[in-house]
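Entry: chain A
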Amino acid sequence: MEKEQLGQVLSELFPSLEINTSQDPVRVKADTGSIHSLAMTLRDDSRFQFDYLFNMYGIDREDRFTLVYYLESTIFRHIVAIETDLADHDNPVVESISDLWKTAEFQEREIYDLMGVSFTNHPDPRRLFLEDGWAFPLRKDYKDDINFIER
Partner candidate 1 sequence: MPFNIYDFSGTTKAIDQFLYAKMPPTWAFITELAIVGLIILLFYAVIGLYLVYLERKVCAFMQNRVGPNRVGKWGLFQTIADLIKLLMKELITIRKADKLLFNIAPFIVIIASFMAIAAIPFAKGLHAVDFNIGVFYMMAVSSIGVIGILLAGWSSNSKYSLIGAMRSGAQVVSYELSVGLALLSVVIFSGSMQLSTIIESQANGWWIFKGHIPAIISFVIFLIASTAEINRGPFDLAEAESELTAGFHTEYSGIRFAFFFLGEYMNMFIVASLAATVFLGGWMPLHIGNLQGFNHVMDFIPPIFWYFGKTIFIMYLIMWFKWTFPRLRIDQLLTLEWKYLLPINLVNILIISFIVLMGWYIK
Partner candidate 2 sequence: MQEVELQDILTAREDGDYIINIGPQHPSTHGVLRFVVSLKGEMLEYVIPHCGYIHRGIEKMCERLTYPQIIHLTDRMDYLSAHMNNEAVSLLVEKATGVEVPERVKYIRTILSELQRIQSHQLWWAAFGMDMGGLTCFFYGLRDREKILDIFEESFGSRLLHSYICPGGVMNDIHPNFQKRTKEFIKYFRKKLPEYDELLTGNIIFEMRTKGMGVLSKGEAISYGLTGPPGRASNFACDIRKLYPYSAYDKVEFKEILYTEGDTWARYKVRMAEMWESMKIIEQLIDNIPEGDFTIKMKPVIRLPEGEYSQRVETARGELGVYVVSKGEKTPYRMHFRTPNFSNLFVMNRLAAGNKIADLIAISGSLDLVIPDIDR
């Protein structure tokens, strides 16, 4: 599907979504609570078939966290980026989508490890790279007096 068409179908299906088709790829702003159901629909609906989650990452916007999911359909070759804002900066929680895409399990573990975003229903909610008790390094307020040299 072309970008505009994709945006149209999406807005028909989810009238509450903020859809931006001017950018490449199509960006969708979703509610944190509905991320799992939205992802499931995008994956299973025969018009979308977004079966390939090729990236997800988090952004610390200092007052909130933003998670971005990049989905691609290997059949129709259209791409959509789903954004969701986690308003609670102190305790960001979002539902895991690792039951939909296997790769999400480890991408989510990485996000938890480096960003401190917790995922509910995650099968293995441990840190991936760092030790327990280490602060979350990709947060903007992360301080490391020993290894960071200010110039």
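Keep in mind that, in the parts below, a residue touches a chain if its C-beta (ideal position, glycine included) is under 8 Å from a C-beta of that chain, and two chains touch if they have at least 3 such contacts; residues count from 1.
Criterion applied: all candidates are chains of the complex that A comes from, given by their letters.
Predicted model only: the values in this text are computed from it and were never measured.
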item	value
Chain A: touching candidate in this complex (1 or 2)	2
Candidate 2-facing residues of chain A, complex	23, 25, 27, 51-55, 57, 59-60, 68, 70, 74, 77, 81, 101-103, 105-107, 110, 114, 126-132, 137-138, 142
